[in-house]
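Removed from the display is one protein chain of the complex; every other protein chain stays in position.
Order of writing sets the chain letters: A and B. Residues in each chain are counted from 1.
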């Protein structure tokens, strides 16, 4: 599979495997190890985590795979995130969900992720969400120390606006190499809020979470969803492709900004649907038809 | 008539004649030639086209004038645009209206415009609308080749946001010299979306399409339109001017950002109304009264 080098710094696979719902897959460590090996064999070498996924348990589940088969570690790139403090029985003192980008929390969260993931470094650390109580000076200090101790090799953000990206970048001593945001045929907000324009300007590859809109595209609950599904089906027929997922991933992959979709399924067959999208062609008009179906009106 | 030099590069007249509705004027080539000569005599030397105007036929209609009277060419500046693909019986394969900023489409569209306009170069090429499927690298390559072959001497955009302008500019090897957007007493969006602020910062003269809001101002269909019309009439009376158009154009011309209105009428008398606006004075308070009437509430 083709690789992408984020900001000339970190090579990741053109498609990323997301571990958000890893616990839902109900796999034994052995099964998850086999799945992981199969995914790597398909060319997907980048895995997306966060401290909070699975109520703080997904990292450990994957860590068991890496403990079982440590030779996998240098074949893959691990992404994790920090900054959200969930309400959880693990943290009984918390009254509400908050964000925390203090130096101490960032350092502590990464050290915990490393322990859970049974690894000595993250290839990429993302700040999970922008916070109204944010101090870029403090974040930059944490990044410096994580970098110099080798605990994290590259840094980025998630769900940031262009202004927030520039604000943090202006304080950081090294480039933020990605912004992981929601993009799908169902969710076009990145095209409207300036993020896609910003990425094109800065040469940043965004990562796309919820590329299938959390299943909304396959089981539409409103008119917009039905329009998108109908159009996807028509394009699928025109292209002679078997699966709708393949069309959706192709729609993301075709964009010149270089969107890297994060695939959150534990089923190998569906992961193959995504990989198939790298081999098909889609015309500009087909791309626009899906975009227009989502918008619900013709272009101005 | 006063001239304006866009970004210290291209001199255009303070008012531009727009050929959007040229076919509706039902003029023979002889009549259009006479009108064009009269407009030039008034000092308006810049003419605004697009490939798609009049279902792809306006450029040819004006091209006949230039073929008839080739000595006009070096007295005028020709603007055209590219990037929109209309549904048209001329392009039976198109299913939906889309945008196309591929290298091939830009080059081909310009070459077609040159042929239709019976000229060897455009003085200014604008990208007609921002596109969700946009690659500034490809656009920049097309601009380079159009410039080096002398087919286009200057470049700009239309209907772009500040972020989109900066995104394309960051890839281009020469300055984008204008952004043609909708501005009128009825449509204040450019004052609210950051575009006017951006132009002031960058020293860019915007061109204003639909300065009369497509006739909405003269035949108001809602409360906002009525408020604007009433205020314009009061200011007209105070200034002792005959025509409402004159007040509207003055409102645009008075702004320090240097708005260049595009006048889309084929009637010489109405063009003269616009030219008259260059000679009258309007107080700041009169300018604000029209602005406030459009907003529907007093300033904060």
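In this section, contacts are C-beta pairs under 8 Å (C-beta built on N, C-alpha and C of every residue); 3 or more make two chains touch, one makes a residue touch a chain.
Here the structure is a predicted model, which is why all the values come from computation and not from measurement.
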{"item": "Residue, one of B:89, B:223, B:281 or B:298, that touches the chain absent here", "value": "B:298"}
{"item": "Touch with the omitted chain, as defined above, among B:120, B:223 or B:285", "value": "B:285"}
{"item": "Hidden partner chain, touching residue among A:53, A:99, A:209 or A:249", "value": "A:99"}
{"item": "Given B:34, B:68, B:197 or B:276, the one touching the chain that is not displayed", "value": "B:197"}
{"item": "Sites on chain A contacted by the missing partner chain, in the whole complex", "value": "94-100, 102, 129-130, 132-138, 159, 161, 163-164, 166-167, 170-171"}
{"item": "Chain B residues that touch the omitted chain in the full complex", "value": "162, 188, 191, 194, 196-198, 200-201, 254-256, 284-285, 287-289, 291-292, 298-300"}
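As a working rule, only the chains that are shown with their structure count from here on.
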{"item": "Inter-centroid spacing, chain B versus chain A (mean Cα positions, whole Å)", "value": "42"}
